[in-house]
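Left out: one protein chain. Kept in place: all the others.
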Amino acid sequence: MTVSTALEAETEDADEQVPLLAVDNLRVSFGGREVVKGISFTARRGRCLAIVGESGSGKSVTARTLVGLTGPGSEVRSDRIELDGLDLSAPSERAWRAIRGCDIGFVLQDALVSLDQLRRVGDEIAEPLRVHGWGTAASRARKAVDLLDSVGVPEPAVKARQRPYELSGGLRQRALIASAIALDPKLVVADEPTTALDVTVQAQVLDLLAEAKARGTAIIMISHDLSVVARLADEVAVLRDGEIFEHGPVHEVLRDPRHAYTRALLDAIPSEHTRGTRLVRPAQGEDAPRRTRRPIDRGRPVLEAKQLSKVYRGPDKVDRTVVNDVSFQLFAGETLGIVGESGSGKTTTAGVALSLIAPTSGEVLLHGEAWSTLPPRRRRPLRKQIGVIYQDPLSSFDPRWPVGRIIVDALAMGHRPPSSRSAARERAVRLLEQVGLGEQHLDAAPLRLSGGQQQRVAIARALAPEPEVIICDEPVSALDVSIQAQVLDLLTDLQDELGVSYLFISHDLGVIHHMSDRIVVMKDGRVVESGAADEVFHRPRHPYTQRLLTALPLLARA
Amino acid sequence: MTALSLAPAAVRLRVRPATALSLLIVALLVVAVLAPAVLTSRSPNAIDLQHTLLSPSLSHPFGTDDAGRDLYTRVVYGARESFGIGLGATALAMAIAVLLGFTAGLARGIVDTVLTRILEVAFAFPVLLLALLLIAIRGPSLATEIVAVGIGSAPGYARMVRGQVLHVRQARYIQSSVALGHTWWAVIRQHLFPNAMRPLVAMLTLGVGQSIVWASGLAFLGLGVAPPSPEWGALLDAGRVSITTSPWLEIMPGLVIVLATLALTALGRTLQHRLEGAAR
Partner (left out) sequence: MTTAVQAVPLRAPLARSGVRAARRGLVKLATAILVLVAAASVTFFAQLLVPGDRATAILNQQTGRAQRWSAADLAPVNHQFGFDRPLLVQYANYVAGLFRGDLGTSYTQHRPVTEVIGDEIVPSLVLTVAALVTAWLIALAVILLTAKRNRFVSAIGSTWEALTASLPPYWIGVVLLVVFAVELRIFPVIGGTGASGTVLPVLALAIPLAGFLGQVTRDEFEKVLDQPFVITARTRGMSDTAVRLRHALRHSVLPAITLSGWALGALLSGAVIAENVFGRPGIGQVLVVAVNTRDVPTVSGIVLVVAGVYVIANLIVDLAYTLIDPRLRAS
């Protein structure tokens, strides 16, 4: 928050400057279909413009167009694209090659796939130097180490000789940024630079970009995450369907948006403020409708984990303890949230709770009876009581099966298997309607559905056997904010209607806080904190929880 | 590419010209194997010393050989052996491969290790040399050729099957099926087997093409089924001598082999791309 106030003081200076990058009426089309429909924006030295939008908005295309990598089959037209006096509206490929890496740096998301895994980190960072004829091989190697050091990578000389997969996620992303700023470009374009990163690492990466900004680099950041934007951006442009719907200083746009779309986007963000309400509002301006919850029966835990441990033996004969003495209870009708970063063991815990993974020690009880210790044959008929939905629903469907078959298959394994094919079909249709789809989706191939629709099918399948517990493993992490809101609302509606309990796993604190009644915080396989949602969030006791909460790029909302 | 739509609107296939051509060629081959009389009225061994070494013409599309036999007819009848060996050997290879590959992929542990080692050893024998070894031991015959090529190509397929089984086995949808409460057997039957075998269908067509090349190779060396069998490789071998004087004797059978293999390969690749696109 202090970052934005400090910059307000400089706003007057920046206004005087000529913008570093000026784009007027940019239009991009692919094969006749227009994806970017005439947008205009500027980027100034020492300031960050965030271009925000959901998938399909055209934000990535815009970013790529700024470095001439729009892609094959594209047509780019504009009234003006000028970088510091240089005309970028139609340079030759050779001209582009001189600009890329030198005048404009580009940062992609997820360094794991954005860096060449077979080459050393030092070589990757030194590559822009080599391409633009900078120094000698030896001096380039030294500069690469210096760059690693400047982005805060410890032991830079050692790390430079390693390969990207040997570094942790955060260090990798820093190395990626280092390679983008190697030649001190005037403009840095970052396309979703913090996606797929843990919250604590996100904060570090944003700080790094802020440092570059303070040195005078102009930054254009593409993101779908408004809270990340709040931390770094000075200006925000909201893109939807190739058009800019809203454009202004960050605190204005986020605190008091003028456009309904922006407002809806902001409202759809789950957080502590949205607890107990539905995220999608029926009409603009109205208050969010509250949920009508069923009472939670605290006398009867439906799912109980007792001192679970899971140890894996690696190929090098080293034991890795992925889950370490984890215990929790899930009561009827409630949502227990498990929050943790990558490597915390939360997904393995889910697998053990489902009895798809056998624990090394400890046990899981279902309705107070043995569950994980049962022999598979006795456990199978009980599996209808517990269902699961995953982050990537498409991978959980047999690629050859249409939606109808997927659901009927689940119905047949449930508490009340349908007696005939027509009865099965009827119930499948009803299930689809319950999750917001329809009869027309029965014969659809899941591959052809959108991400949100696929997740709805997964929910329908999970509901079909009429379970009492559903384990949700990062169910909304791959969805756009507005779709995420719809799916979360669907889950809460179903809970209110059917009384089903959720074991809800996520790395997103806002989602967890919105959904959960009680929370378990995991780190490195251990439970570091647990308790009622409000308790954990407002009065965290463990230092890790505290760090997690402060790293969260919070939106300053009234 | 232009799209040809065959069949009524209810069943529409978008077929590229190349694929249509390949299908046609393979269809002709199948007819040649099953009912050669449909394609030619002559007999493959009908000697006609009045019309030896004629170059291709309307009545003799491929010309005649040194004994006056119509080359086209010989090629048609030769399909039985060449294509037949190809089909038989590939079928045998696939049967072995599925058995070994599935066992290794599903069982894992020590069974998998042992089977993989066995496959490694088997892999060290090139198909052609294994065939030669078997022929040296048992003498040349149709059965020996089919068994030899079949056993020789099996390890390659078995490796692929095993790889597919291992890959599909860790798929999320397998997990989901287990989580629903299906028995292991139901999961294998409904999900694992169909999805693991899918990409291998393309391999089959490629394999038949390869087997034809190998079988013809053996005949070319004079080690195929005994003459005067019109097996394609034998025709190539016979045609070598007169290549400068009567080149059609060498070129025509060779062209047929090339076309057959090409058609099968193209079909295989198309199937591969189609299936890869539908699955993930």
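By written order: A and B. Residues from 1 in each chain.
We take it that a contact is a pair of C-beta atoms (placed from the backbone, for glycine too) under 8 Å apart; a residue touches a chain by one contact, two chains touch by 3 or more.
All of these numbers come straight from a predicted model, not from anything done at the bench.
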Contacting the left-out chain in the complete assembly, out of A:Pro19, A:Pro128, A:Gly242 or A:Pro270: A:Pro128
Sole contact to the chain not displayed, among B:Asp65, B:Glu145 or B:Glu250: B:Glu250
Option touching the unshown chain, where B:Pro17, B:Pro126 or B:Pro228 are the choices: B:Pro126
Given A:Arg27, A:Arg97, A:Arg425 or A:Arg547, the one touching the chain that is not displayed: A:Arg97
Residues of chain B in contact with the chain not shown: 117-118, 120-121, 123-130, 132-139, 156, 209, 213, 216-217, 220-223, 233, 236, 240, 243-244, 247, 250, 254, 257-258, 261-262, 264-266, 269
Chain not shown, touching residues in chain A: 67, 69, 96-102, 105-106, 108, 110, 113-119, 127-128, 131-132, 163, 165-166, 176, 179-180, 315
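Following the convention adopted for this analysis, only the chains that are shown with their structure count from here on.
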Touching residues on chain B, where the partner in the complex is chain A: 171-173, 175-183, 190-191, 194-195, 198, 278-280
Chain A to chain B touching residues, read off their complex: 354, 356, 380-384, 386-388, 390, 392, 394-400, 409-410, 413, 447, 461, 465
